[in-house]
Structures are given as C-alpha cells and as structure tokens.
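Below you will find the structure I want to go over with you.
Note that this complex is displayed minus one protein chain, with the remaining chains in position.
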Amino acid sequence: MVNLSGAISLIGGFPALAGVDLTVDDGEIVVLRGPNGAGKSTLLRLCAGLAPLNGGSGTILGHDLASRERRRRIRRETGLLAHQTFLYDELTVEDNLRFWAKANRADPSTVEPILDRLDLGGRLRTVKISALSAGQRRRASVAVMVCRRPKIWLLDEPHAGLDQAGRDFIDEIVRHAVRFGATVIIASHDHGRVSNLATRTVHLVGGMVTGAEDGQGEGRSVS
Amino acid sequence: MTDLDLTPRDVPTGGSGSLRNWLIVGALAVVAAFVLFQALTSARVYFLNVDEAVAQRADLGDDTFNMQGTVISEPMSTGEAMVFTMTFGGENAEIRHIGAEPTDLFKVGEQVVAKGHWDGTEFVSNQLLVKHSEEYVEDNPDRLDYELDDNGNPVHSSEPTDGTTSDGSDDAGQ
Amino acid sequence: MTSTSSKATYVVGWAAIVGLALSLLFALVLSPPEVNMGDSVRLLYVHLPTIAVSYLGYGITFLGSVIYLRNQSPFWDLLAGAAAEIGVLFTAFVLVTGAIWGKPTWGTYWEWDPRLTATTVMFIMYLGYLAIRRMDLPQEVRSRRAAVVGIIAIANLIIVRYSVQWWRGLHQGQTLGVDTQLDGLMLFSLFLSVVAFLLLGAWLLIHRFRVAWLERQVEDMRLARALSERRGEAGGAALGGVVS
Partner (left out) sequence: MFRDAWLMASKDLRIERATRVGTGQILPFGGLVLILFGLAISPVYQVTVAVGVRRPMLAQAAPGLFWITVLLAALLALGRSFAVESTDGNLDALKMAGLDPAGIFLGKSAAVAAQLLALQLVLGIGAFILYGPPLADPVLLLTVVILATLGITAAGTVYAAVASGLRVRDTMVPLLVLPVVAPVLLAATKATEAALFGPLDNGWSWAMLLGVFALLYAGVGMLAFGPIMEES
C-alpha cells in the first residue's frame, strides 16, 4: 500500500521529511508517533499525494510518487483528515456534503444516510460549518471521507479537541473502515488511546523513522 | 452506523481531458485569429487621414480627433494662428493651428498629425505632431526637395526638382 | 562556480565595451545628421538597440518558461527570470529615450499612440512577472506560476512589435525591415550599436543568471545543512529513546 524509501519532502525550503523509510501493508492500522514538528503531518500529506517528493523514492497504492500524473491518481484514491476541515465555512453541512460528494463523483444518494448515521442530520444539516463545534466539524469532515470511501485513510490527530464520545466515534469509524478493506495511517499524540487500535506504531523524529513496534490492534495484517 | 458501506471505492478514471482541451483551444484560436483580423482591419485607433476626415466632416461635427496628412503649403502666420494646407488621398484640408509651435521637423513634405476639430471647411488644430517616417535620409545640403506620390505621401527623390545638380549619394539605403 | 565571471564573460564584456565605444564614435561623430531631424536622429542608435535587447530578453523568458514547464529544470527557470529582468531594465530605457526623442521630433514627450501605450502595458506586465518571482510561495510553485505568466506575456511582445502595422499611430514603422530606408553610414552605425547593445545585454544576462544560480546553490547548501541537522535531531532522539 505504502512503500517509501529515503523519502525527502521539503516544505518551503525546510526538510520536513529527511529520509523516511516506511512500508505499510494492506489492512494495517499504523500509528505515527513523535513530537511536534517531527514530520507526521507532512508524511501523511506525502502519502496523500499533496506534499512533494524531493528525494528518495516511493509508491502509494502502486503509483509512483515521482510522477505527477500518478500523483493525481493517488490523491483520488486516498483520503486525508487534516487540521483543516476541507469544507466551505460559509455553506451548510448538507450543502458541503452534496458538493464534495459530487466533486468526488460519489453516489449522491449516499449523502442522506451518511448524514443521519453520523448524527449530522436533523437540525445540524442546515447549520453553516462556521457555526459548528470542533467535534461537529470533525464529524462533517469524516462524513466526506465516508462518501469518498478511500483505499487509504490518512488521519492527522483525529482525536484532538474531541470529547469522549467524539473519540469513540473516530475509533469506531477506523475499525469499521479496516473491516471493509481500507488501510489506515494515524498521526497521534494520544498513544494511550490509539495503541489499542494500532497494528503497528512507528516513531518519527526529525523527519525520519526512528523505531517501530507491533501493537495489538484489530487490523487485518496480511504479513 | 455499522451498516455504512466503507468498501474502498474504485475511482472512475475519467479520461485526462488534455487532448480535448487542446482541441477546444485550437478551435478557439482559429476563430479568434479570424475575428481579430476582421476587427483590426476596421478599427480606427489613433487618427483619420485627411480624405476620411473630409468625407466624414458632417458626422464629426465639432468632435476633437486626430487628422493625418502631408503638409503641402508653406505655413503662413496670421497673427496668433498658423495657416497651411494638408493633403492625403487626394483631398486637401486647410489647417488653422492655434497653440504651441510644432518642432523643427515641421515643414513642407512631412507627414503630420493635427489634433483638433472641423470649423466649417477649416480644421482648427491645437496641437501639431510631426509623424516621422521610418526613412532616415542623410542630411545633404544638395538635396532638400520632395515629391508626392499618388496618395500624397512624400517621396524622397534622388533628383532635385530644380534639376541643376544630380545627387547619387543616397541610394544605399533605399 | 564561485564567481560570476569567466573567460567567456571577459570576452563578451570587452567586446561590448569596444562595441559601445565604436558605436559612440559612429553614432555621435561619423554618422551624418538626418535631413529633417538633424542631430536628434542620433537617439535612434540607442533607442532601437535597447528595444532589440528587450525583445530578446522577453523571448528568452518565453523560451525558458516553456522548457521549464516541460522539464522543471532550474536552469531554464533562472534563465527566464534573469532575461526578464534585463528586458524590463531595457524597456524602461526605451520608454525614457523614446520620450526624450519624441519631444524634438514629434513635439511631445508622450502621446497615446498604440505602440507607446502597448509598450508601457508590456513594461508593467513584466514588472508583474518579476513580482510573481518574489511571491512568498514555495519555490517550485512560484517558478511554475511565473512560467505560466512568462508564456502568456509573450502576446504583449507580438502586439508591440506589430502595433505599427496593425494600427495607425504616430510612431514610425519598422525601421529594420526588407525595405530598410537608411542612408549609408546611418545603417552601419545602427547595425554596429545593435550588435554592441546585444553584447552588453548578453554580458548582463550571463552575470545576472550566474548570480541567481549561485543564490540557488546557496539555498541548496542551506538545505543540505538543514537536512543533516534534521537527521541529527532524529539520531539524538532515537538514541534517547533506546536508553529510556
């Protein structure tokens, strides 16, 4: 699924990734851990085909990261849940979902059930994103991911700023996605919680992988 | 929420629109070039020639515009105004210029642009600009004369009109 | 490369100096005054060569931009940027010499003539191009956007070049064409000064390009150091991790 060797990625002239070696297999739940500025977010963006590959080599889902044409493909087959919502603040939850569903060429008829299942139906449906709480926004972003049904889920601090119910929701959706055949990479500080999920924990410091350990998560590790 | 289908989706390939874009752009360019040619040949941007200005005299009224032509009469001073005749395309126009003196280049045989308006059959000009041609002729005291071609444009002749001296030094650039 | 000069720039530089000195001699002393313009015709020997250098600069910018978009090579990106700077510099010079020349010949410094207006718009557009190259964006993004504009902006050059043929204006037509109308020594003086100014432009371009190239190398060196520092960070932390 993910195969990086010596991957270097520059963000505004700074080597956010300084030579990452990482292999992630189908069905794994890999947790990235490391201090602030270790390069976790950039690694996720690299896997999403957004951050540039400036050195080393890598393939995502078999597509070469060095090719711009292939990177476009990678972007469409992966899903990123980032610090930003990837939603239009000025539009309502429902309008956002409908727009992004169409933009991603997803089946528009799935929007309705997804809103209901993710507790975004009813009153919240017609509320602008800018008026939502942090947890509700995260839910709305996840709802777009659910519409897209990516092959690799890239989650950047998905639990940050959420209450207990919100965190449980994230965990549940991750397990659910893996059960359906997705692969998940999570960047997180919160290791007490995510280590329950992880099939493997990878340590990232200074833009490099410094260690890894297996976890007891419920992924379907094939290796 | 266990009933949500999260099976990874096979993203439709949606052919790269690159070729189609090129085709569209090519078609647009052809259309544009054609229309541009049409538009450019009819757009009057800067001046009217004397013959056009004369033909449109009624329409132009008191409008201020630029008129281009060749000076064919020695300018005469009448008090504050300078009066001379301009020609182009077989039409002549009397110019009464009131305003700053034109440059030294202003003389009989030169093409000039007069900025002003019709006042009856006379053209009242406020500014006279000398339109130098892309011909650069060596200053030779023997030869200061000119001829006009059929359109009333000056022709630098190698033969002085008085016919007394012949001049063969200027053919290099012509 | 640690210096912006080389044997080649020496040769080009000296050739430019000799050429400029010679054209000074021809333009100011040996070539005759013009029958109507008198001595002010001598501005031709500065005005036309500078716009020639400008055209060439913008042409190189266009070419460099096209090639850069194809292969992402920093060489062509930096060359395009350097050439645009030379082009803008010489266009400014053209506008100034044109105004100075316009007063004694036409009778005005400025007139809303198609070529004058188009040249000024072109000047501002390439100023915009240079501004894009200074935008606060990642270097590749900036270069790619600049390249797009460098390609589009060539339309201006074509408009300026043909403005005297497409529209009626005050400006004289093409001076150097198939039916060139310049008397003997004038043509030679003009030819000489065009060559001299092109040499000057080339000399400036090579140096400006090399400065940009060195700057890029400094950036790369800074990057290499940042990379090793970052890896050091990782090594230290990994060691700490093992100990604990």
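Observations on the structure shown:
Chains: A, B and C, in written order; residue numbering restarts at 1 for each.
Here is the rule we use: a residue touches a chain if its C-beta (ideal position, glycine included) is under 8 Å from a C-beta of that chain, and two chains touch if they have at least 3 such contacts.
As the structure is a computational prediction, the values presented were derived from the model and not from experiment.
Every shown chain that the unseen chain touches in the whole complex is listed here: A, B, C. For the chain missing from the display, the contacting residue among B:Asp5, B:Asp63, B:Glu101 or B:Glu122 is B:Asp63, taking the whole complex into account. Along chain A, the points of touch with the absent chain fall at residues 48-52, 68, 72, 75-76, 78-80, 82, 84-92, 95, 99-100, 102-105, 128, 144. Along chain C, the points of touch with the absent chain fall at residues 69, 121, 124-125, 127-128, 131-132, 135-138, 140-141, 144-145, 147-149, 151-152.
Against the chain not displayed here, chain B makes contact via residues 11, 14, 17, 20-22, 24-25, 28-29, 31-32, 35-36, 38-40, 42-44, 59-63.
By our rule, only the chains that are shown with their structure count from here on.
Arrangement of the chains shown, judged by which pairs touch: all-to-all, with no pair of chains left without contact.
Here the chain at the heart of the structure, going by C-alpha means, is C. Greatest centre-to-centre distance from chain B is found for A, with centres as Cα means. Centroid to centroid, with C-alpha atoms defining each point, chain A and chain B lie 64 Å apart. Separation between the centroids of chain B and chain C, computed from CA atoms only, is 29 Å.
With centres taken as mean Cα positions, chain C sits 47 Å from chain A. With touch defined as above, chain B holds no residue shared between interfaces to two or more other chains. Those residues of chain B lying in contact with chain A across their complex are 1-9, 11-12, 14, 16.
Considering their complex, residues 32-38, 41, 44, 103-108, 111-114, 166-170, 172-175, 177, 180-187 of chain C touch chain B. Within the complex formed with chain B, the residues of chain A that make contact are 69, 73, 76-77, 105-106, 110, 113-114, 117-118, 146, 148-151, 172-173, 176-177, 179-182.
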